[in-house]
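Here the complex is missing a single protein chain, while all its other protein chains stay put.
Up next is chain A:
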Amino acid sequence: MNNSGLHPTKLAEAKVEIEPLKLPKNREAFGELMKLVGSCFGPKSRLKCIQISEESPAIVTSTSMRLFQYLPVSNPYLKLVIQAVKEHLKIFKDSGTFVTYVTLNMLTNFSNLPFPPQLISSLFDAFSISCLEYLKSETCHPKVQLDFDSLKQLMSVTQNIISSKPGCSLQDDERTHLALQLVKSFLHTIPSPVVERPSQPLHIGRLHFTSYEGGRVLDSVMYPGLLLSSKLCSLKSLKCRERLQVILFTVSLSWNKDDPFLPNHLEYCSTLELKSHLSSWFEMFGRKLIDKGIGMVACQKIVNIHLKKYLEDHGVIVLEKLGLETAVALKELCGRFFRLFILLTCKIFLNNQFFSSNINLNAITDYHNACFIFQIVCQQAVNVLYQLLLKPVGLYGAGCTECHVASVLRKQVQKDLHIYTKRFGCSEAVVLSTGECFSSCLENSAVSLSKTSRLNLKTDSHFHHLWSETPGGDVANSCACGQFTKTELEPCIWYSLRWGEMDFVYVKDEPCPVLKNSQLSVKPSVIIDGCASRLNAYHVAMETTSALLRTVLYIEDRN
């Protein structure tokens, strides 16, 4: 307290750090997360176990969705990167680890370059624009047109996604079976041209996934219809039926004083015996439903216990607490006759014989954590299939796209060297070095995917796809994605991957990669990534890196 008697307001001083990207603590944090994410990348990835607290169960996963849901992160840079990844996953559900890895790799390598930071970030932006423009262009070689009529291609895409999640712990036949079920389910949601209501627009059906613990994966199956939990109704009223009429209430049928049905205001005379009046009202209401031949009463919220008992006693199935999503799904099924099955004593299966817009995939696994991973894998695979439905374009997977784009960028930087030097007022060495850094970062993600040493990887001189070396020192028979075989590309020169930003001198020897060849058809077993999700992943990675590279100060308000 001072002389004037005023209480001073004590505010903590803000924490300010200069050049935060160069600080050891941030670099270590980037390195740690990059190592973690790099090991969770691709089909050869390794699982991670996360335990948030002593009371909570351990989570075993390699998927970015689960990883970032539970991974505790305090570093603000990493928080921002993870936030960007989460936003990407909200829509695309795929390529989360790719975004994280590429962003962190670029951030680490570019902030290490010994050039003025403004110049580095300007050059980074220029290269990002070139890279993204190439990926969007028609001459982009890795972009492949998929034939939606080819089941093999759809299976290939789906299997690729399932393979990238080792947490599923699947054998080959299990993987194939699950992929088949997923593709089948997906195809079932696409309505046929002949529908009963031709004047209405066509809508894609809903696909629900339920997973079980204990059982064989090969028993996973698809059901065209709606699968509901039996907790929603009492089992005694259940029996298999056909041609069921359903009435759906989206308001509460609990009828207590605070939760009125239909009218928004309820006034009643205090002398009136409300309870008995209501129960007789419910009986009257229930009688009306039975008289109309209603076989099932479904309620999004709660059904009054007296009403429920009355209806069940008269053989009407009552489902309550459906929730919004199930109610909407049921609403779409409404209006037709139903078949009712009881399944596995714990699920009720509703099926519309004529028009199934709801599909349920029952995925079975034998251990607890895999249930969650199954859900994620199924959602991811179907999401990619829907994206392909909108635009049937894919990108070569297994790192071939990244290697190809890296080579294209190298050649483009060399070709436009004078433009860059003039525009940015710097030397050729700076431009080439920074360009090489950018290309190396792309290749690093391919190296991380293959889980091999950089020494054992090569690119071909035609398309610059990624090839691994056999233990004998020869190049493998086919490239990483499987599109090209060694014999197809001969004669061919094999180039080793670069080591870093100072290796730009070797670029001059390499020929420019072949661009789009429309006559090149995609082989059925090629590893393909969904184009939309991967393109967005590139965008997000580069935009986030660009924003973070430009930071010179870190300011934290500690109040």
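Details
Following the convention adopted for this analysis, a contact is a pair of C-beta atoms (placed from the backbone, for glycine too) under 8 Å apart; a residue touches a chain by one contact, two chains touch by 3 or more; residues count from 1.
The criterion applied here is as follows: contacts and distances are computed from a predicted model.
A chain of this complex does not appear here, and its UniProt-recorded name among "Exosome complex component RRP45", "Ribonuclease P 40kDa subunit", "Bardet-Biedl syndrome 10 protein-like isoform X1" or "SKP1-interacting partner 15" is "Bardet-Biedl syndrome 10 protein-like isoform X1".
Contact with the chain not shown here comes from a single listed residue; of A:52, A:190 or A:251, that residue is A:251. Of the listed residues A:87, A:173 or A:488, the one in contact with the hidden chain in the full complex is A:87. Within the set A:46, A:79 or A:152, the residue that contacts the chain not displayed is A:79.
Touch with the chain omitted from the figure is made, among A:330, A:527 or A:540, by A:540. Contact residues of chain A toward the unshown chain are 2-4, 6, 8, 11-14, 16, 18, 20, 76-77, 79-80, 83-84, 87-88, 90-91, 116-119, 121-122, 124-126, 128-129, 132, 201, 203, 250-251, 262-269, 272, 277, 280-281, 324, 328, 423-426, 536, 539-540, 542-544, 546-559.
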